[in-house]
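Excluded from the complex is one protein chain; the other protein chains are retained at their positions.
Per-chain numbering from 1; labels A and B assigned in written order.
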Amino acid sequence: MSGAASCLALDGVSKRFGSLSVLEEVSFVIGQGERCGIIGPNGAGKSTLFNIIAGELPLTRGAVRFFGGNITRMPAHARARAGLARTFQTTTLFPKLSVIENIVLALQAHSAERFHLLAPRSRYHSRDREARALLDRVGLASRSNELVDALGYGEKRQVEILLAIAQKPKLLLLDEPTAGLAPGDASLVTEMLKRERGDITIVLIEHDMGVVFDVVERLIVLHHGRVVADGTVEAIRGDDNVQEIYLGGKL
Amino acid sequence: MTLQRRWLIAAGAGFIVALVLPRVGVPTFYISLLTQAWIYAIVAMSLDLLVGFTGLVNFSQAALFGVGAYAVAIAATRYHVVDFFPVVCIGIIAAVVTAAIFGLVALRSEGVGFIIITIALNEIVWGLAYQWVSVSGGDNGITGIVRPPVGPFDVSANTGYYYVCLAFFVISLILLSIIVRSPFGLVLKGVRETPRRMRALGYNVWLYRYFAMMISAGFAGLAGVLFAWYNQFVGPTSLSLDQSTQILIMVILGGIGTLYGQLFGALVVVFLSNELSAVTQRWEMVLGVVYFVVVMYAPGGLVVLVPRLWARLRGLRPAVERT
Partner (left out) sequence: MDLRFFAQNALGGLAYGSLLFLIASGLTLVFGLMRIINLAQTAFYLLGAYVGLTLVAHGFDFWLSSVAGGVVTMVLGLAVYSAFLHRYHADPLTSLLLTLGFALILDDGILALWGGDPRSVSPPPMLRGSIQIGTLVFPEYWLAVIAISFTVAAIMFVSLRRTMLGVIIRASVDDEEMARGLGVDVNRAFYVVFAAGALIAGIGGLLGGPITSAYPGLDGELTPLAFAVVIVGGMGSLTGALVGSILIGLVNAFGKAMFPELSYFTIFVPVALIMAFRPQGLFGRKQ
């Protein structure tokens, strides 16, 4: 199953909370550079799946592989170090730090600099330049020194994604990046994602089908914790079973 | 930039005042209280590194302070190690090692759990000092600690010792200010704000908390060493839970996350408790009332409260403080 190009592979992943089964025997392989959407009604287990892939939740059974290596028991920060980045459904930034400090935290996460404690950060000019360049991409460079708290909701959502991009990941997990955004802002996010390099693998949870069809080429449909369909966007669109699940729920 | 310059001028002026105070006829009693304030300010700043910058409310800071103090006493009375710099190092190392053990236990939980466990840890160390009479002298503590000379300087008199403590306070303030402004300091703030995101970014949150505890303990231990020489005595009260709380009250009074504010917190607490014990036998009760007042009316600390009161006096709107 796992060829050289496999980026993320789930092998019979199950998760139970007490007697409640949230995920059952979820298996799929996502190749390097692939852009894949995970859809399904609320409560299908999408966010739980993300938390398991990112290492925030232990799984009950099964295995998670990242570029062929077994990461099932690896803690979250080690997975991030290995090249796995994620965003959160509810904005999870550092509200009392400035915008640029938020970005710098993401940038310096993999550098030895994070242990430097006897030189003020103001000496690290190139790091700041790098952060400004990133912020410039979304037009926030001029607000570098404001607290993240002072940004608007749409801007916070952009920074949310920017942090993950700043990690220079191999795999990017996006948990409803456009949740709560006005349609105009949602397209900003879409543009951001489309501009990313081709070799980044993207896995996207999203309710906004416009965004999904815009960004991904493959869809995995989750329902009651099981994979009920997995295929190209066109194939899934024509799948009666999926239509039925969504007619029962939303869209 | 101008703001920063203004701060530097204020700090420089304060430093010069502190330097000349013993030379302009201030009574020895007050010089001695100020010495105490320098020492407490160091331990309060060390706690602020945890509370204000890392988000760890540590109630075992007095234990670390006390371990530093007892290290001096035990080194001197049992092993005859009395030289200034070796003893300072021993005190710091003893506190850091204690914190390394504490961290292994306490950092298994977060938030309130961490508070409860550090309370228990502090109490256990206190119990050790109180009961392990053969080592700690029990309730009677250890007396006969002599202030050693610092290189060629004799600091056994109060004025000389005042300068020693002032110097260590200034060094600690500078070091801690650099640390909280460093890339590492930024990581600590990130851990304080949103540990979950820090993990997602690839930071080992546990490890940074652990480092922060040990760095903080180093300064607490240093303060403990200075305190032992200051009093020329150590006893279990210097590492009681009350002491831990008093340090925390200094931090709250001074302003959490300000570092320099801790000096004001320490000054207020030191002078207040001394004045109180001179006026009334019931000063512990008054101290209890002070806790209530501070916690309920000045949670932002003096550095927020005083400018606000000042602004109100002048009929201005208070400036929004960045915390």
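In this text, contacts are C-beta pairs under 8 Å (C-beta built on N, C-alpha and C of every residue); 3 or more make two chains touch, one makes a residue touch a chain.
For clarity, every value in this text was computed on a predicted model and none was experimentally measured.
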item: Chain not shown, its touching partners among those shown; value: B
item: Identified contact with the non-displayed chain, of B:119, B:207 or B:272; value: B:119
item: Touch criterion as defined above, residue of B:12, B:86 or B:288 at the omitted chain; value: B:288
item: Of B:177, B:231 or B:245, the residue in touch with the unshown chain; value: B:245
item: Absent-chain interface as seen on subunit B, which is shown; value: 57, 104-106, 108-113, 115-117, 119-121, 123-124, 126-128, 130-134, 240-242, 245, 248-249, 252, 281-282, 284-285, 287-292, 294-296, 299
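Everything below uses one rule, namely that only the chains that are shown with their structure count from here on.
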item: Averaged-CA centre spacing for the pair subunit B and subunit A, given as whole angstrom; value: 42
item: In the complex, subunit A residues that touch subunit B; value: 54, 56, 75-78, 80-81, 85-86, 88, 92-97, 101, 104-106, 108-110, 113-122, 124, 147, 163-164, 167
item: Residue ranges of subunit B touching subunit A (in the complex, touch as defined); value: 178-179, 181-187, 189-190, 193-194, 196-205, 215, 322-323
